[in-house]
Structure formats: structure tokens, C-alpha cells
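Apart from one protein chain that is not included, each protein chain of the complex appears where it belongs.
Per-chain residue numbering starts at 1, and chain names A and B are given in the order in which the chains are listed.
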Amino acid sequence: MKLSKWLLTATLAVAFAGSAWAQQTTLRIFTGGQQRPDVMRKIADEYSKRNPAVKVEIEVGGATSEAQQQYLSTVLSSKDSALDLVLIDVIRPAQWAAQGWAEPLDAYLGADKAKLLPTYLKAYADANQVNGKLMALPYFADSQFLYYRKDLLEKYKRPVPKTWDEMMETAKLIMDGEKSPQLQGFSTAGAPIEGTVCTYLVPLWGAGGEMTKDGKLNLDTPQARQPFQLYGRMKQAGVLPRNIAEIATDRIRIDFQAGNVIFAMTWGYVWNRAENDADSKVKGKVGVAKLPHDVGGSSATCIGGWQVAVSAFSKNKQEAVKFARYLSSPEVSKMQAIMASHIPVFPSVYKDPEVLKANPWFADALPVVESAKSRPVSPQYPQVSDAVRGSMNAYLAGTKTTDAALADMKNKLAPIYK
Amino acid sequence: MNFNFSRRTTVWLAAIIVMVNGFFPAVWILLTSLKTETELIRSPITYLPEAATLENYMTAFTAQPIGRFLLNSVVVAGLSTALCVLISALAAYALTRLRMPHRNLIMSLLLAISMFPLISLMVPLFKVMRELGLLNTYLALILPYAVLSLPVCTLVMASFFQDIPPDLEAAAMVDGCSRVGALFKVVVPLAAPGVFTAGILAFVNAWDEFLLALTMMNRVNMRTLSVGITLYQGEFAFPWPLISAALIIALVPICIIIAVFQERVVGGLTAGGVKG
Partner (left out) sequence: MSDAAVPKQKDMSEPMLGALLLLPAVLLLLLVVVYPIGTLFWTSLHSVDNANPQAGEQWVGIANYLRAFDDDRFWHATLQTVIYIVVTVPGALVVGLGLALLANQPFRIQWPVRLSLLLPWALPLVFAGLIFRWFFEYQTGIVNDLLARIGVEPLGWLSDPTLATIAICIAIIWKASSFMALMLLAGLQTIPKSLYEAAEVDGASKWQQFVEITLPMLRPSIFVALIFRTITAIQTFDIPYAMTGGGPGDATETLAMYIHKSTLDFLDFGYGSALAALMFLFSMVATSGYLRYTRRSSGRGAEE
């Protein structure tokens, strides 16, 4: 009796293992090198431990968001089925939906969708829905922050500036007081790169402007000129670095970390580097706040971060969606926050004591991330981005006036918003 | 006496100019690879490393399988060079030493091939390689690389084959050589500088290529060096010391190969000189 029971169990176990073996699925996920593939490996291993039938392969691609997209454009235009999941930049869901590269997730989630979406930060729930369809799930968040030197503000007894004019004034005051030729008042991206789109958008939003209104271009407003004029004044006052048109994202961090920048507008990764890098000269002196705005406007910032999309050409969509849901869960959000300092997409995770212990600044980060707005949503976003960054860069380099830069931007955008 | 002195000075001056021009960026990379990132961002800049460290090399080897990248590059560049030189030699021979109709037309067509920007051919080429099941195999790069250098190699060898006196070849054929035999026993050795020049061209073209290598090989262990090195980069950060170390690792083998091939260019010449 006992023996037969044991035999039965053993047979069942073997049969189960055998069937699991037969149903072994291998999911292939694409990620950029900068989104910490090592952390994703750990997360995937944890998932495989719970779901022994699923193995995850990680493909690590190009360094920048654009380099990745260029590779993915080739592969997906050929309807290649090698990839099951892809980490995509927050600016991409509209394009991916239009091209038919991402599998809409609504049917897979069913009734869960309505329960799931409100748990995310609102900006992320919105950014991943295109025409009411859910195209991807948020993996981690990011946004642009105002970084400032706490020590310098204290030394000159100045509050954290609320408006651009206050910020310029404070920067000028400190620069005059410190008399260091290396010291920059305010630094932000000015090179022809994606970040420069935000260099234009943040002051536009802060003045109460919008790039588009009801799907139409909305650049004939006085607010549309505001960003150019603001940087023009900063340049004149000597607050901007002289080579602003050359400045790409990491240059801001390097200068800030070397103690050469009072205020900087840049992404979330800077805080950890500035506070933890051995060579940082600003340890314990880094402040994070909402970005300034104009009188009458309100503070806003550019949303960033990465989403998990399921490839429309995947042959394992069912399993891929399950894994995507795991990747976009509070549990994984917490793991990422602790292991990689990735900013969580769930408000609840910001208050987790373990997370706060690893990233004390997340308390300050939450209100900023909550003020984040999407860059213009368009299936032709790359063209939009090209037009905005090109004009901003040319203006900062001094090769175009406000009128010329704005006219150029409008000309390039007109065919997209016709 | 006076003449001798100025002659030596000329030679030294020549050596210095050529070497400064060629080595300057390489030396700069080498120095950078020994620096720390902190030192790099300092202003005013430093030229010599303050505290030289080999740490970047250690990281280069541990952060990515650079040994594997190296192997892949050697295999791909080596085999595509061999294939390209062989095929181009046959074509160049046909175009210069045989009575072929429409020679100029064929030559022009061959040239036209190299005028298509690779970037615009990427999507169709990806489809071809996928249909053939060649993605993530060495052949996916060997074949296009051989084509990439085919026009230049054919033209280089053709310009060398032209100058070889026909009677040398005729003599070999009297000795019982076939036409193809004469090509490999007489024409190719006599045109050795051209053949090795073509070889170097093809090798370096393959070694440098980025876009195809990125697209055709997406498994980490099939990546070539030019793509592999970019994997050390971050979205925002560009770790120059680490990337410099990786570049030096990539430059060493190609320098050895060039040095060896260059030796042959000179060697082939002396052999040819005796006969001419």
C-alpha cells in the first residue's frame, strides 16, 4: 500500500517534471546596457525559480535610447520573432502602437486592467496607453529634477528658488560671491540630443504653455518664445556655461560632481553618483527640488523611464505577458530601487523603509515625479524630437535667433501635425 | 659629408612626422587607459597619468567577454579577407589579362556596387540573412564584408596585374602551367605588394565595421569588437578610461597583423625586383 502510494507519487512527479520539461519556454528580453542588465538577470532568475518552466535570456543592446531604437527598427520592420519582450523608452509607446510592433495588453489583462492601472503613478498609467489601448507596462520611472547645492544656498542664506528669475538671481549672487571662474550658475542639456527637447519643454510648461492643443500645433503663443528668451537672458547674465550647446547629459553630472555647478536640470541617476562616487566633491551637499516655473505658471518636468512591451511578433505572448506583469510589480520595483536605485513607478514603494534607507532622497523625488508630464505623444515622435532639439541647440549655439529657431521648429513640425 | 648629414636628418625628420601623426591619438588613448575617471575630468587637463593604474584593463576583461569579441573579430575579419582576396584576384585577373568584352562596363558595375550607402541596405540585407538562417553565424558577416571590400580589392589588384609583362606568364605556361596555375604561380607573387595591400584593406574594413555587426549578431557571444566596445558605454556616461583600455586591447592584434602584412609588401617587392 505504502509502496504503491510512493510509486504513484514518484510516477506523478516524473510525469510532471517531464511535462514541465516539454513545455519549457525561453523568453528573450531586450534591454539597453544602461538599464542594469545585471539587476534584470537577478530578477529573471527569481522569476524562473518560481516558474521553473520559464527560462529568460537577456539581450543587451546599444547604449543610448536612439541606438537601441535603430537596431530594433531594423529587426521589427522585418517582423522578426526572436524577441519576446523589449524595454522601451517612455517616449516610444505611440510609435510602437502605430507601427504594430507592440502587442496590446488589454485582452491578456481582462478585468485586471482596471484594477492595475490606478496603482501606478498617473503619468505612467497615461504614458503607456495609446488611444485607450495598453501598449506596455512601466518598469522604472525617471524625470528631470532641479539639483542644487545645499551648502551654497545655506552660505548665502537663499531659499530654494521657485521661479526661474529667483533661480537666476540666486545663481548670480553666489557666482559673484564665490568668484570662481569655473563655477556655472545653471547647467542643462544643450547638445543636439533627446534631453535638449526637455530643455525647451520644461520652461514652456512652466510658463503655462503647451506644444500641442487638441492634436494641433500650438506654437504661436507668447509662451512658445519663453524658453528661448529665458536662456537668452541666462546667457547674457553669464549664468549658463559658455559651451552650453556642447553639453550632453553626463557632462552636467561631471561638472556638478566636481563642485562646478550651482543649479542643474537633469535626470535621476545623478543623485546617487554625486552622493556615492569616491571622487565626488559634493557629498552631503546635494539638494533635489521641483523645477522652477514662471510667475503665473506651475512647475512641471519631463517624464522619463523605461517600459516593458511585448513584441507583436513573439511566439510566446501568453508567457511573455505574465513575465511583463512580474517585471512591472511593486515587488520588482522595490528590488530595483534597492539594487539599482531605479525610481519606482508605484507611489507605495517610495514609502517603503528599506527603499528609503537605500535612497533617502526618494522622499524629495516623489513630488517631482508626480509633476512629470509626457513629451508630445506622437507616432512620429522621432521627427518631433529632431525638430525641437535642433532648434534649441541652434539657438543655444547662437546660430539662430528666437524668431528663426521658432520658425524652423514650426516648419519641421507642420507636416506632422497637419 | 654634408650630404650624408642632411640625408640622415631628412630620414629622422620623416620618421618623426609620420610617427607623431600616426601615434598621437593612439598614445593619447594609451595614456587615458592608465588614468582614473577623476583625473580625466579635471581642468586644466593633465597629459601624463598622475597615478597610473591597470585597473581599467582588469575591468575591461571582467565587465564584458572581450576575449570572445576578439576571437569573433579575428575569425570574421580573417575569413572575409581570405574570401575577398581570392575572389577579387580571380576577377582582377579576368579583367586585366584576358580578352573580355565589356571590360570597362563590368569594372564600372563593380564600382557602382560600392556606391550604395550600407545604411539604406540594412533592412533588406537583414531579411536576406534571416531567410538564409545565417543570423548570429559568422557567415552573416563574412559574406557582406567580402562584398564590402570586393570593388576596392579588385581595382587595387587589377592596377598591379596590369604592369606584369605578358611573356613571364607565357613562359610559365610553356613550362606546363595552366592559365589559373600561372595566375597563382606567376602573377600573384609578382603583384605581391598589391595583393597584400588589398588584404590589409579588406581586413581593416571588416575589423572596423559597426552597423552590420550590430544588426546581424545580437547574441553577446557573437558580438565583434567594434560593437562589443560600445557595450561598455552607458546611456549618459561615457567611461573613457575603460573604453580606452578596450580600444588598446582591440588595437594590439590589428597592429600585429598590419606589421606582418607590411613586411610581406616589402618582401614581395624585393622578390619582384630581382625578376624585373
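As a working rule, a contact is a pair of C-beta atoms (placed from the backbone, for glycine too) under 8 Å apart; a residue touches a chain by one contact, two chains touch by 3 or more.
Here the structure is a predicted model, which means the values were calculated and not measured.
S.K.: Looking at B:Ile29, B:Ala60 or B:Val188, which residue reaches the missing chain?
M.R.: Here the residue in touch with the unshown chain is B:Ile29.
S.K.: Among A:Ala82, A:Ala102 or A:Ala191, exactly one should touch the missing chain; which is it?
M.R.: A:Ala191
S.K.: Tell me which residue among B:Leu79, B:Val186 or B:Ile200 touches the hidden chain in the full complex.
M.R.: Residue touching the absent chain, from the options given: B:Ile200.
S.K.: Could I get the residues of chain A that touch the absent chain, sorted low to high?
M.R.: Contacting residues on chain A, toward the hidden partner: 66, 69-70, 73-74, 77, 95, 98-100, 191-193, 242-243, 245-246, 379-380, 382-383, 386, 390-391, 393-394, 396-400, 408, 416.
S.K.: Just checking the interface: what residues of chain B touch the absent partner chain?
M.R.: Touch with the absent chain occurs at residues 10-11, 14-15, 17-19, 21-23, 25-26, 28-29, 40-41, 43-45, 86-88, 90-91, 93-95, 98-101, 104, 106-108, 110-117, 119-125, 128, 143-144, 146-147, 150-152, 154-156, 159-160, 162-163, 176, 178-181, 193-194, 196-197, 200-201, 204, 207-208, 210, 226, 229-230, 238, 240, 243, 247, 250-251, 254-255, 258-259, 262-263, 265-266, 269, 272-273, 276.
Here is the rule we use: only the chains that are shown with their structure count from here on.
S.K.: Which positions of chain A touch chain B when the two form their complex?
M.R.: 32-35, 59-65, 67, 71, 74-75, 77-78, 80, 82, 182, 248-250, 253-254, 258, 267, 269, 278-279
S.K.: Touching residues of chain B toward chain A in the complex: what are they?
M.R.: Listed in rising order, the residues of chain B that touch chain A are 36-38, 41-43, 122-123, 126-127, 130, 135, 214-215, 218-220, 230-231, 233-238.
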